[in-house]
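A single protein chain has been removed from this complex, and every other one stays in its place.
Letters A and B mark the chains as written, and numbering starts fresh at 1 in each.
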Amino acid sequence: MLDLHALIAALHLLGGSWQPWAVVIPGILIGLLIHSVPGLTTSMALAICLPLIPYMTFLQALIFMTAMYAGSVFGVAIPAILLNVPGSAAAVGTTFDGFPMARAGKHNEALGLALVASCFGQLVVYLLLLGLAGPIGAFALKLGPPEMLVLSLWGVTLIGTLSGHHLPRGLLAGAFGLLLGTVGVSARGVPRGTFGISLLLDGIPLVPAIVGLFAAAELFNLVGREYIVDNLEQRQVHASRILAGMREAFRHRTVMLRGALLGSCIGIIPGGHAIANLLSYSEARRAAKDPEKFGTGDPRGILAAETANASSEGGSMATLLALGIPTGGATAVMLVAFSMQNITGGPSFMRDHADLVYAVILSNLAQVAVLALVGFAFIFVAGFVVKVRLRMLVPTILTLAVIGSYALSHDIAGPITLAAFAIIGWIMHKLDYPVQAAVVGLLLGRGTEGNLLRAYQMSGGNFSFLLTRPIAIVMMILLVASITFPHLRSMRAAAQKGKLKWTVENS
Amino acid sequence: MSNPPSIHKIADRTFAVDTPNILFATALAGWVAWYCWDAWHANAAVENMILILPVSLAGVALYCFVVAGCIKRVSQAEEPCLPSNEPMGRGLAIKIIGSMAMLAALVLAGPLIGFDIATFAYMLGMMIFLGERRILVLLLFPLVFSAAVIYCFGTLLATPLPVLLFRGQN
Partner (left out) sequence: MDRRKFLASGSAAVGTSLIGTASGCSRFRAVAGNGGDQSWPRRPLTILVPFDVGGSADRLSRGFAQYMPKYLGQPMTVVDRAGASGMIGANWLLQQPADGYTVMMTPATPYIPINIIITNAHFTLDDFTFVNAQWTDYSALIVAKDRPWRTAGELIDAIRANPGKISTGVDFGSVGHIETLAMLESLNLKPNAVRFVTFDGSGAMHAALAGGQLDFYIGQSESNLVIRDYVRTLAVFLDHRAPDFPDAPPINDVLKPYNASVPLIAGSVRTFVFPSAFKVKHPVAFAKFVSAYRATLDAPEFKKFLHDNQMAGDWVGEERTTQTIRDQFEVLSKYKGLLKKS
């Protein structure tokens, strides 16, 4: 499992020169910076950085890119907490409890919690990869559309949890989101719901839609106020309060560990990284004895979402590092770095460059410490956002979001989506429709349909096909268990209370 | 947006009806139904409808539940207790609607007059609208910020933004 020879070679590579380390801080900073501005995305960061790759050695390029992803994991949490606008789809779960904490003046603590969670998640997943990269990679290949479908269904159940008091409204919002996510050309080339507009052929641009939905709920409402946090005292950025938040994180070790492990597993599944934070949040809420606290500013919500976000990012690297096979998104871009260094991917990559792979994993472990320091300093800078008057902040954020969404879609589809969803989102918020349910639906729409379709096609229409997919069956059992367990527990508690009452009455 | 629910009397019974909610839910369900029809019309095969059809049907069913929940029978003496939001003040309502209108204007005007002009105008407009009065800030901040944003996106990231005065891409 651990290739000692390659491990030692990796230590030599890292210990022998400053070169691989030179790119760590710039990488983390760029990741933090770009992702803490809502509307800016990883693809923009890469667009700036890719031309620099030829000037680096291959190891530097790999470390630089993983450092950037490490920074991005925490970076997206910052606007999620301060502004209720997730820096990317992966930070949606962080907004659920992060923004309520910020509103209550606890933004320092919230950011501290998120920082520790990001570091911890990263630590756990790269430790796993260090020992188990090969087996994890091989296992990942066994996961196909049926397993991904169960994952999507799991996400869909979160819609029910997020629906709050008005279950029908929440489910309707979720259904709406799911269908919106499927708009565009189907896998068979048939356009649906596009009005003949070619810009919609690839579907509704997700990031502008999500930013619009979230931004609306808060930014438009915030126009009535002076500052995000009304109390002057609480508007300060206090190192001690950030540290307090960081310490608080360690009081919830179980939540963090569960989130990190869950995120690692989900990240391995293609498409899992984007929704890991949601699933982890959902599970933490189900496992808690007081789930109604979630969504009001409970630290456990932030911890669950962020640890999973961080660890799933590492999980998605597993197949690339172990087998040289990209599963999409960030890993596909890393293949560009390979190609610029004239290296092709494939399993021979792990064989021929095992020392490089270990070097990358080890440097990521070291990056955890760097992230903690750089992230802490960055919180100071970012925290000043709450000091800015809203009448300057709101137009600034919205402008960035508009221009950013134009950059994302390279045409006016992005900004129009943003504005349209901002208005829809505000109406939903006003009428008590859970915007979050719609967002989760939107995020899951395409993936759920695609995996459902492929699972159906693979089965040829027979249900017996399921019997050949033990992993999917196990996942379904876990899912059903996790949904029913909280109900069983409350039923048991009620029964115990009833028994006690009976005993008292009859004694 | 948050009018108190309207009270209707139908045949001796009093109902409190949350009209805005019903309207919005109808809009949602209407889109859902249209989308389902559009997809079916494009290709009525299993591969196309495998998710859309069940979810659309569920959506329409949920719509019925939502509407049912918006119509509550109340006795004469009871207070209607529907929307949980307090009614908004007129000032706030104008601010919000104005902000939305300006955002829409930015998005629509951008391609026409160039995003550099549009973002400058938008920031200026929003700041005045939200109460900024310091002349220096009003002139400098939008100028500097929109210039910076257009530069970063247009030149650094090579975004094909339609711009008027900026010597950038294209």
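Convention: contacts are C-beta pairs under 8 Å (C-beta built on N, C-alpha and C of every residue); 3 or more make two chains touch, one makes a residue touch a chain.
No experiment lies behind these values; they were computed from the predicted model shown.
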{"item": "Touch with the omitted chain, as defined above, among A:L141, A:L467 or A:M491", "value": "A:L141"}
{"item": "Residue, one of A:A244, A:A287 or A:I325, that touches the chain absent here", "value": "A:I325"}
{"item": "Among A:Q236, A:Q457 or A:S482, the residue in touch with the chain that has been omitted", "value": "A:Q457"}
{"item": "Residue numbers in subunit A that touch the chain omitted from display", "value": "43, 46, 50-51, 54, 140-145, 185, 187-189, 198-199, 201-202, 270-271, 319, 323-328, 332-333, 335-336, 339-340, 342-348, 410-411, 450, 453-454, 457-458, 460"}
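As a working rule, only the chains that are shown with their structure count from here on.
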{"item": "Centre-to-centre distance between subunit B and subunit A (centres being mean Cα positions), rounded to whole Å", "value": "25"}
{"item": "Parts of subunit A lying in touch with subunit B, wherever the complex brings them together", "value": "44, 47-48, 166, 168-169, 171-173, 175-176, 178-179, 182-183, 186-188, 190-193, 220-221, 223-224, 389-392, 394-396, 398-400, 402-404, 406-407, 410-412, 415-416, 418-419, 422-423, 426-428, 430-433, 445, 448-449, 452-453, 456-457"}
{"item": "Subunit A-facing residues of subunit B, complex", "value": "1-2, 20-21, 24-25, 28-29, 31-32, 35-36, 38-39, 42-43, 45-48, 50-52, 55-56, 58-59, 62-63, 65-66, 69, 83-85, 91-92, 95-96, 99-100, 103-104, 106-107, 110-111, 115, 119, 122-123, 126-127, 130-132, 137, 141, 145-146, 149-150, 153, 156-161"}
